[in-house]
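Heads up, one of the protein chains got dropped from this complex, but the rest are sitting where they should.
In this document, chain identifiers A and B correspond to the written order of the chains, with residue numbering beginning at 1 in each.
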Amino acid sequence: MALSETTSLPVPADSVASNGFDIVATYRRFLQEDPDMTMPVAAIESLVVLLSQTEPTTASELMDILAKAVAELKKGVKNSISLSAGCDMFQRFVLRNIQEYGDWEACRRHLVKNGGLFLERAKASRYKIAELGLPFIQDDDTILIHSHSRAVTELLLLAARRHIRFSVFVTESRPTEEGLSSAKTLRDHGIPVRVIVDGAVGWAIQKVDKVFVGAEGVAESGGIINRVGTYQIAVLAKDSNKPLYVVAESHKFVRLFPLSPFDLPDESPAASTFTTEQEDDEIQSSPLLDFTSDNLITALITDIGVLTSSGVSEELIKMWYD
Amino acid sequence: MPELSAKVALAPLGTPTTKGQQQRGKDNNNAEAQEAKAQRKAGKAEKAARRAARVSEQGKSNKPPPEAVAPARVQSQAKQGRTVSGAGNASSGGGGSTNSVGNVTAGNAISALTTQGTAIHGTDILDKRVGLFKHLEITRRSGTADAAKDIHPAILALTLQFASYTVIGSSARCRATLRAFQTVIKDYRTPAGTTLSRNLTNHLSRQIDFLKTARPLSITMGNAIRWLKQEISVVSIDISDDQARESLMEKIETYIRDKIEVADRVIVQSAVKQISKGDVILTFSRSAVVEQVFLEANLRGIEFSVVVVDTRPFYEGKEMVRRLSNAGLRCEYVLISGLSYVLNDITSVFLGAHAVLSNGQLYSRVGTALVAMSAKRKNIPVIVCCESIKFSNRVQLDSVTFNELGSPDDLMNISIDSAPKPGPLKNWRDLPNLKLLNILYDLTPPEYIKKIVTEVGSLPPSSVPVIIREYNSA
């Protein structure tokens, strides 16, 4: 991974930001260039690039620049929950360091210098999750996964490498059909897979031993925001008393406390309107995310350990507590 | 009026039966359908008369014996727990001479009441009954010396068999009772100045009262007795006593055959379809009909295994597991404390019943509710096999209001084999604060039960009253 390059990324010509830097474009490019990069990490990397190109004169100016960029990023990106986890953590980290050491310049230098390291760490944390989650997978297990999650895939691949024999139901996950790419990856590594349509989860659940899902964001309550369909799978799993594990990196913990999917930023307002005429893009405008509350989740497998819902809350409290 | 309501009630029933037949397709069991039809006809013909009889019978049986209520009140007025009682059991009430074990005479009770507050000596006068269950009587007799002269020897013998739990299980008890009644009727001679239809009922009532001193009547016995009394009351005065006795004995024979034996066969034929290769089926304690289902499945060459969960103090499951394993079935045996451990691989749960109540509650051997609850939690289907003679039109919501008490001394024994071995609790009667509770039944709520297999078809618990109205109105 080219670490130092991140600081010398060319600034796009059509920059619109105050200081001539387009954070949204940078963020998009990061995601495009590396399919393994998660949204929060891309957000963090973009903020690092921003820091490298600005010369604030005071600590409060530094915080100000960050706050503006974050606001712009959240506004400019459609699905902003996951990236806001990264932004929040980044801002908190800078603030904490400034408070603790007073030396904001050193902190900026540190962040700029280690830009690429974060990406590496984020990837490493997925390996760590896989190691921690490995004992959850046993021989002859039938596992259900939903859509595509890098952390879940990593875990399953590790289990296959360790010669655990198991098979996997993968949901198609309409409308993105990301499940198909999960299925391909797993099959490429010799894991037997059966792709089912989302509606077939209720049919399959009796044969399933455990469910693994990823998360876009892990809310304060320990509930998760994830690809639409997660909630109904979780309800079915609960009804059949099958464990449901969330596999997610701790940088996806986000300071949100939704009670229902309608508390999330509304990304597809059309989905909750009703029409008498058929619309062409109806399926495409259907919602992409839903919210699964903590009582449906058996445990969260994260890089900082196997947590209960209150573990998530504790980490977030610690991050925001002054 | 009764005629009218009978017709109305009949209408909705025909539909589900035929539907069920269609679904079952060609391999549908003819015996089952014919059985059902035959019973429907019989039910229709005599419904009105039976209904009238039932009303009067109900009035009698539902009324609690007054002497059982009164002492409870005395106790609650006195200091709770410490108080002396037993008066309820002691007074000779409707049950005739109820002078059973552990009871005190009324005189004793009164004297004890007056000495309350001072030290209480002796074991008899300590109230060892558990507060919640004080409304239930312990009626286990140990002998028949006090029996009245007109109690038939067959009844005496049966009473002792009931009291010692030698004859156990509601179908078995019902059958044994009816057989004993056959003997009683055979030996019955109508006294001068009265008629058979009037006097035989009284005579039988005295026999029944004596039977009750061993254990309360089972629901099946209650249903059978109601039917028999009805039959007696409609015996024509034109026929001779000999003919009447002959006809009654014949009717009892048919009743046993139809309501228990044929019913069981039909249930077995239907329930065995629920068992398929590779199944691991859990059952609790011992039910005669469930046992027959397993044996039939085994005869048909289905490879499956059975987990028998058992409980103290009767260990009825031991007999079950013995019979099944002798037939070559693969069996596992565990006590109810190990239930969670064995539940993981179970594909379905088969349970028997003592009774199924009108509100869909299953009244069965204590522990059944725990098994059904645990299975439900794991999403394992719970199937109850039960003859319609076990359906009762009583309603009940918990296991406390109505139950049967076993001897508390059964809990003192800590051995698992036939030779009792008293453990640390052998002197439990000396400790005023210590009580042992031994109830025999519990109530399983309908939401734990997926399906009830009866001789008139399979039904959800909510449909129990339909069957009661149609088939069991005797």
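Going forward, a contact is a pair of C-beta atoms (placed from the backbone, for glycine too) under 8 Å apart; a residue touches a chain by one contact, two chains touch by 3 or more.
Methods note: contacts and distances are computed from a predicted model.
Hidden chain, UniProt protein name from the list "Translation initiation factor eIF2B subunit beta", "Ubiquitin-related modifier 1", "Erg26, C-3 sterol dehydrogenase" or "LANO_0E11584g1_1": "Translation initiation factor eIF2B subunit beta".
Considering A:A183, A:A219, A:L288 or A:L307, the position touching the chain not shown turns out to be A:L307 (whole complex). The omitted chain makes contact with subunit A at the following residues, 44, 89-90, 93, 96-97, 100-101, 103, 106-107, 109-111, 114, 117-118, 121-122, 125, 135-136, 138, 250-251, 253, 299, 303-311, 314-316, 318-319, 321. Mapped onto subunit B, contacts with the missing chain fall at residues 81, 130-132, 311-313, 318, 321-322, 325-326, 330-342, 344, 365-367, 369-370, 373-374, 377, 398-400, 403, 411, 414, 416-417, 423-425, 428, 431-439, 441-444.
The rule is simple: only the chains that are shown with their structure count from here on.
Note: centroid distance subunit A to subunit B, computed from Cα atoms, is 60 Å. Subunit A contributes residues 206, 239-241 to its touches with subunit B in the complex. Of all residues in subunit B, those touching subunit A in their complex are 377-379.
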